[in-house]
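For this depiction, one protein chain was excluded, whereas all remaining protein chains were kept in their positions.
Which chain is which? They are A, B and C, in the order written, and residues in each are numbered from 1.
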Amino acid sequence: MKEYFNNIYLAFSTIFIGMMVTFKHLFVPAVTIQYPNVKPQLPSRERNRLYVNMDDCIGCDQCARACPVNCIEIETVKSIPGEDLGQTTNGKRKALWVTKFDIDIAKCFYCELCVFPCPTDCIYMTDVYEFSEFERDNLIYDFVPLTEEERIEKKENHEKFMAEKAAQKEAELKAKESKNNSQDKK
Amino acid sequence: MIFDFFTKLTGSEISASIISALLPLFLFVLPFALIAVLLERKVSAHIQDRLGPMRVGYHGILQTLADILKLIQKEDIIADSNDKPLFNIAPVLVFAGSYAVFAAIPFTSSYIGSNINLGLFYIIGISGIVVIGILMAGWASNNKYTLLGAMRSAAQLISYEIPTLMIVVTILMITGTLNLNELTEMQSGFFWNWMIFGGQATGIAKILLIPFMIVGFVVIYISTLAEVNRTPFDISEAESELVSGYHTEYSGMKFAIFFLAEYANMFAVSAIVVVLFFGGYLSPIGYLGNTLGLPWLIPVEQLLWFTFKGVAFVLVQMWLRWTLPRLRVDQLMAICWKYLIPIAFVNLLIVGLITLI
Amino acid sequence: MTEKEIFEILKEKFCETIIEFVEAEAGENYIKVNPLEIDKVCSFLFIDNILQFDSLMNLSAVDDANGEKKTEEDGSFEYIGGTLSVFYHLESTDKRHKITLGTTVEKDKPDVVSVTDVWEHANWHEREAFDLLGINFLNHPDLRRILMPYDWDAGYPLRKDYKDPDYYQGMKVPY
Partner (left out) sequence: MALKTEEMTLNLGPQHPSTHGVLRLELKLDGEFIVDVIPHIGYLHRCFEKHAEAMTYPQIIPYTDRMDYLASMYNEFGYVVTVEKLLGLEVPERVEYIRVIMGELQRIASHLVALGTYGADIGAITPFLFCFRDREKILSLFEMTSGARLLYNYIWIGGVARDLPPDFLRLTKEFIVYFRPKIKELNDLLTFNKIFIERTANIGILPKDVAVNYGITGPMLRASGMKWDLRKDDTYSVYNKFDFDIPVGEGRMGTVGDCWDRYFVRILEMEQSLKIIEQAINQIPDGDVTSAIPKRVKPPVGQVYVRVENPRGELGYFIVSDGTLNPKRIKVRAPSFVNLAVISKLCNGHMIADVIAILGSIDIVLGEVDR
């Protein structure tokens, strides 16, 4: 019997305490923000969309190797002598044409492992976070500043250079051989 | 009253009854449901330190309209294995049950849908249709979750009618009438004449009655809360167990009708509590119409008072909902059979003895 | 109690079934047990008053990848022969000592006796080992796949030479 009334008492008192808590919260200002109108202040270490500053990129492929999901694809072409690619901001001389630097941001899982090994600090994560697209292909970001023709041209240049070099070598070799041959004949 | 007025106006009893039957729907139930849904969302949001809907209109006041528009546009999905006729009738029945209650509710002294002598009895009886509707919905959906929800709901609604009736009988013993209009008029005067303060009784009987009337009010409030499936008694649509209970399979407009019925019901039971214990449409402090000498103002004021009282109880229902966890089905039954019914019985007995004084 | 002492006790009890005490270059040492006797050893460890290994911390199966590697033309490879291992990490919550048991089975006939009778904990871990590495636990009460679909018939994914099937229930697997 005692328990019976105790139960009733407990039920009413605890419900009353709970209701007082919720009643107080009716007048507490909201902790949420009205998102698209008000945007949160993001800390400086925010890890969102990847960005590559191609002026500084030397095409060393370290970020692509560090990536656990292989979302970075880099292709490079060696420059031919006489071409000046300029320097990076921390004084490294660039020696490679980067003809492909694709980041598939749909694959990226924002671990930031690619940022740390970069020798020129040119790949980093920004605080841009709204970048949904209707087409999945639009999420593959191409960072190379060169136009399509330029890329082909660089490749061709390199191939041509290599071919010339090979031809030169061959010619040298031939010259050598013929020299040897003539020596042999002698 | 209003029916006679329309009979005179249109000259035909049929059209008059149709008009007076539809009047509360368009004047009261639909707008109320629209506001109540928004209110529920706003109350819950502010309790939870949020703001709730904010984007449609100023502070989201048009949100429910937008929702209704969305629900109307939605495809009406009927699964292959549903029992189609029952599936389609169920929401109608549920709404009919809860809407029919409004027929006997006295909104003002000059408007009552149907001023029948068995008003209270009629309300208790007609709301039983809701149980049939819910059982139908649960069965016809052909889904185990809905079936469980419907079974729980039926058991719950039928059990909780007993304490409700018991308290109604308690009131009946004091007032001696089932006519809601008369019942309200018997509480006229100032607020100390309300049933919760012992009604028209005087002297020692009044003082003795007050605690038992409060107990009676608490019991009937809890049991009506259970009858409209609100937390902590919402086991029939317990979303964490039964997904959504008996209306899991419903979508679009049919779901909206269930929703409408739920909010109509919330007000209906609040209205009953108000009529029984809080003087119905009566003003606690007198009428502005009397002081200004404008007799037509009095019904308007009464309607405002009635709505105010009803909405206050609806707000308490919401407040409870966003505070409390849910009971288990056996505990729900235990509360009814072990606590509410014995207390209501004892209350009935004591009030009966007091009225003899 | 150190691992060595426990090993001595076990050696006294089961001279021929305990195969050896393996000292690792790095990490932890373990006691190698015959796979068909492991349940006896474990129930002894569980019941014995001095040892009281009442808790199995972990049970893990490993593909040792030590068979003869046969590489196909398309780069896929297969191990012929080789072994699978199962490691049991035991602990006594009362006496506060831990040991590791290990057992090695041939890949062609990976039969290990289940220790579910001793520790209920082993139940799901053994199912996982069966699911992912195909170790057949004898006397297990409910040896079904646990993480992979029940009708997965393309082999055991954690084996080093596992190859994705082309289709699973009509769906192309590598999307």
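In this text, contacts are C-beta pairs under 8 Å (C-beta built on N, C-alpha and C of every residue); 3 or more make two chains touch, one makes a residue touch a chain.
Note that the structure is predicted; figures quoted are calculated from it, not measured.
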item	value
Where the missing chain makes contact, among the chains that are shown	A, B, C
Residue in contact with the excluded chain [from B:Leu148, B:Ile222, B:Ile257 or B:Val275]	B:Leu148
Touching the absent chain when the full complex is considered, from B:Arg41, B:Lys254, B:Lys309 or B:Arg326	B:Arg326
Residue touching the undisplayed chain, where the options are B:Thr231, B:Thr307 or B:Asn347	B:Thr231
Contact footprint on chain B, counting only the chain that is left out	44, 47-50, 144-145, 148, 152, 231-232, 234-235, 238-243, 322-331
Where the unshown chain meets chain C, residue by residue	24-28, 30, 54-58, 60-63, 65, 87, 89, 93, 96, 100, 119-121, 123-125, 132, 145-149, 157-158, 160, 162
Residue ranges of chain A at the interface with the undisplayed chain	7, 10-11, 14-15, 17-18, 20-22, 25, 31, 42-43, 45-47, 66, 68, 109-113, 116, 125
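Here is the rule we use: only the chains that are shown with their structure count from here on.
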item	value
Centroid-based (C-alpha) most distant chain relative to chain C	B
Chain centre separation (chain A, chain B; CA means) in Å	60
Distance between chain centroids, defined by C-alpha means - chain B, chain C (Å)	64
Residues of chain A defined as touching chain B within the complex	7-8, 15, 18-19, 21-23, 25-32, 34
Residue ranges of chain B in contact with chain A within the complex	43, 45-51, 54, 319-320, 322-324, 339
